[in-house]
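Here the complex is missing one protein chain, while the rest keep their positions.
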Amino acid sequence: MSDFEPRIVAFLCSWCSYTGADLAGTSRKKYRSNIIPIRVMCSGRVDPEWILKAFRDGADGVLVCGCHPGDCHYINGNHKTLGRYPVVRRMLAQFGIHPDRYRLEWVSAAEGDRYAKVVDAMIDTVRALGPLRWKDRLAAATDTLADARS
Amino acid sequence: MPRIGVFVCHCGSNIGSVVHVPEVVQFASGLPGVVHAAEHKYMCSDPGQEMIRQAIREHGLERVVVASCSPLMHEATFRKTCEEAGLNGFLFQMANIREQVSWVTEDKARATKKAMAVVQAAVHRVVGHVPLQVGTVPVTPATLVIGGGVAGIEAALQVASSGTRVHLVEREPSIGGHMARFDKTFPTLDCAACILTPKMVQANTHPMITVHAWSEVVEVSGFVGSFKVRIHHKATYVDHQKCTGCGACLQKCPQRKIPSEFDYGMMNRRAIYIPFAQAVPNKPIIDREHCQWFQAGKCRICEKVCEAKAIDYDQDPAGWTEEVEVGNIIVASGMKVMQPTDMKHLGYGRLPDVYTGIEFERLCHASGPTEGHIVCKTGGVVKAGGRPPKAIALVHCIGSRDQQHHAYCSRVCCMYALKYAHLVKEHVPGCEVYDFYIDMRCFGKGYEEFYNRLLREDVRFVRGKVAEVTDAALYPGEDGRMVVRVEDTLVGAVRRIPVDMVVLCSALEPAEGAKALAQTLHMGCSSDGFYLERHPKLAPVSTASAGIFVAGCCQGPKDIPDSVAQGAAAAAQALAMIMKGQVEVEPTTAHVIDDLCSGCQICIPLCPYEAIHRDEARRKAYVEPALCKGCGTCVGACPSGALQQWGFDDTQILAELEGILAAR
Amino acid sequence: MRTYAYFPGCSLKATATPYETSLLDVAGALDVEFRELDDWNCCGATAYFSIRETLSHAISARNLAIAEKGGLDLVAPCSACYLGLSKTNHYLQEFPELKRRVDGALAAGGLAYGGSVRVRHALEVFVQDVGIDAIEDRVRKPLDDLKVAGYAGCQMVRPYGFDDAEVPVVLDRLTAALGGTPVDFPLASRCCGGAQVMTNQPVALAMCRELLACAEGRKADVIVTTCPLCHMNLDLFQGKVNAAFGTSFHIPVVFFTQLMALAFGLQRTGIDKNIVPASPTLAGLMAG
Partner (left out) sequence: MAEKLRLGLYWAASCGGCEIAVLEIGDRILDLIQVADIVFWPCVMDFKYDDVRAMPDGHIDVVLFNGAIRNSENESIARLLRQKCKVLVAFGSCAVEGGIPALANLYALQSLMARAFTESESTVNPAGTVPAPGHHVPEGEIELPVIYRTVRRLQDVVPVDYFMPGCPPTEKQIWAVLQAIVAGALPPVGSHVGCGDRSVCDECKREKRQVRIERFHRPHEIVPEEGWCLLEQGIVCMGSATRSGCEARCLDANQPCRGCYGPAGRSMDQGAATLSAVGSMIAADSIEKAEQILRDFVDPAGTVYRFGMSNSLLVRRLDE
């Protein structure tokens, strides 16, 4: 499994975390390339549907980053994000998806270094968990008439 | 499928040396909908932009993707490029392959692969883009300045000098801030009061400036161009319209022993008081907690002696609130000096004659507790006539450059320590001055020269971080004194240096209530709690919140010249907006799809701006575009997808997600 | 009856036997039971941790693993033991790689440690669990006029301690409860020199000298300590300090449990086993 390259989708709030991720770039912090960001204005915009969709359609991990609680550009948009987080994680576990495949991290605009570390740690975690391959495995766990006849 | 053009930038070698751009261009040209793909050395340059404009015209492009730097950098640039070629700027999407690809990825092949995924995501997303119109709102020609320190005063004066209305709000009874407490200023050693007092008076008497002292901003609503600000005026119990500032009441008040906030408790004030002689406004207030009339129901002496009949015990103790409307806001709320009480090894609060830098400032000040004489305490009390110290320790970096406290440098301590060294040498003949430093940081104009001057003034500079200030004497000469234990890193030995007074140059921290104010203003703080500027180099006094500017120490520790410069810079930005008369607002607001909304009202309490309300007749939610700031939190929460956000529609984000997951 | 697992450590079975006797007597008087840990081993002391990391944590973890079976808080009266056990507890939580190695070592001995043991100092248990009021109630012979320098030492308060690391106050509160007078002792958490007394004696003696000078300067009748090593350095080597520096200190040094035993009016205080004889005030209390 050592050559497994996880595919991670990151939803970053524009004001803190996307800016922090940009700062990681400006400061030339190196992190691994397995993560592709999607910019939203606030982590509160991140709909849990997107997270499930990402897992179903091939993501091995989903990272959501927002401003630290109290620092939200929109006052408390991230409070809504953190309110959804624990229950979504618990539900993922019920579906057999390791909750660590979905992480919520606070990254401020000043924390480029932290963003790089968060990303690398996330990649390590997901790499250790192995590929999710949801669609393939779902297809494999779905019986059809042909299976029944054979 | 709309006709899409993709433009990939090399950014000199910034992208091109890591990401194999031609490969990305080739990949992009094979994506569905892409009818044209091209590269350029510098896409943001005039020729680069011209290339895009031409391609839009020649290929009839209906959507544009530019893969280059961060959208936070050049989204506006390329939107404009599109507009110039007749394409709505929102039919454009930016793929960030610099900050989040080439600069952060070591391996070139991986970087190229990631760049392709990012481009693919943008191409998928842009298909679903719809034209949007940037709106404009008029700007109310008035500015709110929060904080009446030197930065705020400067900002207020500059804005007002154009004939624009300024509301200057100060929570203390007087404007002046920390600088009003200073004796001398480094490196010129000019008298702080002599240069500040005229500015304070000028601000107070300026016809376009309303000074709201003893007041706080409690609520800010609205948005850039027209903020509605609620200013809470604390009760003064003195009618400042009638008060002539004669001072008779101050003399007669029988409550004499109230520790003065202005002098950090080292002097006393009365229950009716002005904080210091040059205070502006120079009108007293009554401290209800300590006033005999309020506490014991007798006295009313101040009322008797007031010829102007200005004393008003019947003022509402809750104070009163007024609302003003302004077009923009300058935050100059300053800092506070760290109290080193939890650094017990340094003896602050435990041993006598250990002071913070700002307390020592008052000790040097002619109107301070010792009338400007640098003397030890007498019977535990700071007062004139005490014994002069034979040796003083100036200890740098208390809480600054210290992982246990603040990682940052407080920027002013080296210089004010040098100033103190000079003042001690000047005021206390024969007194030894030990200056314990880690590094001397004398970066400003004339600062290094000042340091050189002090090197010749017989100050003992010891390079080392002080381990302990103790009263445990061990050797002769230590009895009854304090001993500074330090590793002298230049000598390479641990030293015990007996002194009689210790000045802890403690860190500058975000002001009390800085966080709450940030929340009131909906602006961000960096991890150390100072307000976050929009760009550390190129937008140092703007913030992420349109129409809100920062100046002075609330943005980070700085000295007087820098604070004044920022105050003036913020004023220039505020004025530019007011002179133009209008500002643009992003159209990426939330909106309700009427047919899908059931009026479940889950969204309504989620909006911090109260932009959503329920249309009772139609039993549906309605988003007021002028109030919506476009966070999309309500959209994320809407359980039926009836709320959507322009520019961040579910379909657009999901297309972007599909683009990412389709890659490889 | 409060019950704890008890880790005596080597010193209490050898050089500091009066500490153990007084500790157990005082515990009895306060209705506290210390159940000695079955088959315990040396905590590794301080130095071993810097030399063989895995091994030192493994032997320390062995004690914790044994204690975990009993499910009780583990009380260590010696500050070095307290520090060593606490350190292992923290390190195993913080460093998964170390924990993996230590787990391997424990498994080889048929043991496992889940990380649930709370390591407590004996002083902490008396003052926090039993409580100052209960201690005060048990006093039969108040330590009237006895001026006590409360010397917490470094290992009990840093970095995992329960008292302020720079200005410890618990010993002073205990002294006051016993009827004595705590003196201002600014060096309360300064190092005594520790094991340097064996390897680099001049350094250790200089450090002891500072402590003794400070106590004498503050007119203390007695220094009270929480650690066998501090006790040994200040008591046993007091003469050597005098010889080395030409001083003439004669300050008795006692364990806090000995002071408690004295104030409780218990028979065995063990103070007579000290090298430095009791000062007049202390001797008076012992006689009375």
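Read from first to last, the chains carry the letters A, B and C; within each, the first residue is number 1.
FYI, a residue touches a chain if its C-beta (ideal position, glycine included) is under 8 Å from a C-beta of that chain, and two chains touch if they have at least 3 such contacts.
These numbers come from a predicted model, not from an experiment.
Engineer: Give me the visible chains that the unshown chain touches, in label order.
Structural biologist: A, B
Engineer: For a quick check of understanding: of B:Met94, B:Val486, B:Ile560 or B:Leu606, which residue touches the chain that isn't displayed?
Structural biologist: Hidden-chain contact among the options goes to B:Leu606.
Engineer: From the list B:Cys253, B:Cys597, B:Ala611 or B:Cys628, which touches the chain that is not on show?
Structural biologist: Of the listed residues, the one touching the omitted chain is B:Cys597.
Engineer: For chain A, which positions touch the chain that isn't shown here?
Structural biologist: 44, 47-49, 51-53, 55-56, 69-70, 76, 79-80, 82-88, 90-91, 94-98, 104, 129-130, 132, 134, 137-138, 141-145, 147-149
Engineer: Which residue numbers on chain B touch the omitted chain?
Structural biologist: Counting over the whole complex, chain B touches the hidden chain at residues 593, 595-602, 604-606, 619, 633, 636-642, 650.
Just so it is clear, only the chains that are shown with their structure count from here on.
Engineer: For chain A versus chain C, what separation do you get between their C-alpha means, in angstrom?
Structural biologist: So the centre of chain A lies 50 Å away from the centre of chain C.
Engineer: Which parts of chain C, given as residue numbers and ranges, touch two or more other chains?
Structural biologist: Where chain C is concerned, no single residue meets two or more other chains.
Engineer: Give the residues of chain B that touch two or more other chains, as numbers and ranges in rising order.
Structural biologist: Expected reply: no residues.
Engineer: Please output the residues of chain A touching chain B within their complex, sorted ascending.
Structural biologist: Touching chain B from chain A are residues 7, 9, 14-16, 18-19, 21-22, 24-26, 28-33, 36-42, 44-47, 49-50, 53-54, 57-59, 67-68, 70-71, 73-77, 80, 108-111, 116.
Engineer: Considering only the defined contacts, which chain B positions touch chain C in the complex?
Structural biologist: Residues of chain B touching chain C: 343-345, 350, 470-474.
Engineer: What does chain B use to touch chain A in their complex?
Structural biologist: Interface residues on the chain B side: 70-73, 96, 98-101, 103-107, 110-111, 113-114, 117-118, 121, 515, 518-519, 522-527, 532, 544-545, 588, 606, 608, 629-633, 635-637, 645, 648, 650, 653-654, 656-658, 660-661, 663-664.
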